[in-house]
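With one protein chain removed, the remaining protein chains of the complex are shown where they sit.
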Amino acid sequence: MDIVSAADLSKYAVEPGWSFGLPFVTRWSEVDPFGHASHRTHLVWCEEVRNAYFASLGHPIVGPDAAGPVLKEVGFTYEQPLAVGDEVLVTGRVAWVRRTSLQMEYAVWGRALAGRGHATCIWIVNATGERLRVPDALRCQMVERDSAKDLEASSE
Amino acid sequence: MDIVSAADLSKYAVEPGWSFGLPFVTRWSEVDPFGHASHRTHLVWCEEVRNAYFASLGHPIVGPDAAGPVLKEVGFTYEQPLAVGDEVLVTGRVAWVRRTSLQMEYAVWGRALAGRGHATCIWIVNATGERLRVPDALRCQMVERDSAKDLEASSE
Amino acid sequence: MDIVSAADLSKYAVEPGWSFGLPFVTRWSEVDPFGHASHRTHLVWCEEVRNAYFASLGHPIVGPDAAGPVLKEVGFTYEQPLAVGDEVLVTGRVAWVRRTSLQMEYAVWGRALAGRGHATCIWIVNATGERLRVPDALRCQMVERDSAKDLEASSE
Partner (left out) sequence: MDIVSAADLSKYAVEPGWSFGLPFVTRWSEVDPFGHASHRTHLVWCEEVRNAYFASLGHPIVGPDAAGPVLKEVGFTYEQPLAVGDEVLVTGRVAWVRRTSLQMEYAVWGRALAGRGHATCIWIVNATGERLRVPDALRCQMVERDSAKDLEASSE
């Protein structure tokens, strides 16, 4: 269901290479005094796409005692401002997987490309901080869905 | 007032090179279901430090018709989780200034370094999108306060 | 489009008397450390429903120089907690209209009724604070859509 339809990919003029995403509408509470979606808004949307992405591959957020992706680093580049009521499609994909980490990329598509972001996640048991190997089955799914680079041989 | 006191720099074991910052306390509404300050929290703190920094140099946010710094890109790397009630000092400084852009760096200091971030800003009239030269007086102040690199000769 | 379909009214077991609403999914960033949608979440949803309601009657938010509904008072009673990922339908209707004010009521429907709220709004030009009569055409639409009580003869 979160796999984006061809109709949506076309409606938002999404460039090739994205197959997963969620739609959002810019809320009044997400817009700053200058009338533009706040910089935090895009990151919250990316967070929803991230959680939905892993859930779609059988790894929903379970709880702090189960291993899962935890944010190590985020970044976002803003291209076009968004106004209240603007509809967007936020796409997400995995760029690479290492032994215990991975990177997701995001793009926010409105009337034009509104921006691009990324998040580096560590596969970790939240409650203990124990860093674990990204599960093999999940790794394969990400490589298959997104042609993600498998860099397991390299550092953590 | 926003110039951090020696006592605070010492209390938070801030590394040399930071002189400006604001204190924050992690709010209940800023903590996620795993009990950690959400990734957006650090970025909101950095935003407050950014606004206070420019205000302290005589450039408060005036309105969409006046030129000022607008976010082009942000990033943050998380080092240690923060819990509700945790006190932090968020320091900010300018790393470099080009003709029409500049980069601020941030660090969040709790019991240990909680993370580091940055924001690249364009000097722009929000309402028109007109990109302007960073004012000379401001440029000098940033170079003086933070030993910021003046890269005006280089690209935008 | 924001008029709720019979299918949705049925899916969420909405009680009679509601015809307008918007669907939401509880976000990770809206959930508190105990795993429940924060109290502010319901109010943000109600805000979106309020704006959509007025837009659907030809009164979108235009700007601070145009007259429109401004919050005077809000309230919400929580009945059942919501967890991350929970889908809800948030319905809104006008309970009464006076000369320069009106009250909206809201209900949040999840697996069960998650809560009810209300907002009292004043019809005002934001920039000047000038309090104006609720437009006649709008008044009629609200009375017709929601059987709202028209209390114009009474106080402000």
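The letters A, B and C name the chains in turn, as written, and every chain counts its residues from 1.
Please note the rule applied: a residue touches a chain if its C-beta (ideal position, glycine included) is under 8 Å from a C-beta of that chain, and two chains touch if they have at least 3 such contacts.
The model shown is predicted, which means the values in this text are computed figures rather than measured ones.
Q: Among the chains in view, which touch the chain not shown?
A: A, B, C
Q: Of B:Leu57, B:Val84, B:Leu113 or B:Cys140, which sits in contact with the chain we cannot see?
A: Within the whole complex, the residue contacting the unshown chain is B:Val84.
Q: Out of B:Asp32, B:Glu47, B:Glu73 or B:Glu105, which touches the unshown chain?
A: From the options B:Asp32, B:Glu47, B:Glu73 or B:Glu105, the contact with the absent chain belongs to B:Glu47.
Q: Tell me, which residues in chain C touch the chain that this view leaves out?
A: Counting over the whole complex, chain C touches the hidden chain at residues 33-36, 39-40, 43-44, 47, 61, 64, 71-78, 126.
Q: Which parts of chain B are in contact with the chain that was left out?
A: Listed in rising order, the touching residues are 25, 27-29, 44, 47-48, 51, 55, 60-61, 84-85.
Q: List the residues of chain A that touch the chain left out of this view.
A: 28-29, 31-35, 38, 40, 84
The rule we apply is simple: only the chains that are shown with their structure count from here on.
Q: With centres defined from CA atoms, tell me which chain sits nearest the overall protein centre.
A: Taking the mean of C-alpha atoms per chain, the most central one is A.
Q: Taking mean CA positions as centres, which chain lies farthest from chain A?
A: Here the answer is chain C, farthest from chain A.
Q: Where the CA atoms of chain A average out and where those of chain C average out, how many Å apart are those spots?
A: 31
Q: Need the CA-centroid distance for the pair chain B / chain C, whole Å please.
A: Computed from C-alpha means, the inter-chain centre distance equals 37 Å.
Q: Rounded to the nearest whole Å, what is the centre-to-centre distance of chain A and chain B, using the mean of the C-alpha atoms as each centre?
A: Each chain's C-alpha centroid was found; their separation is 25 Å.
Q: Mind pulling the chain C residues that touch 2 or more other chains?
A: Residues 28-29, 84 of chain C each touch two or more of the other chains.
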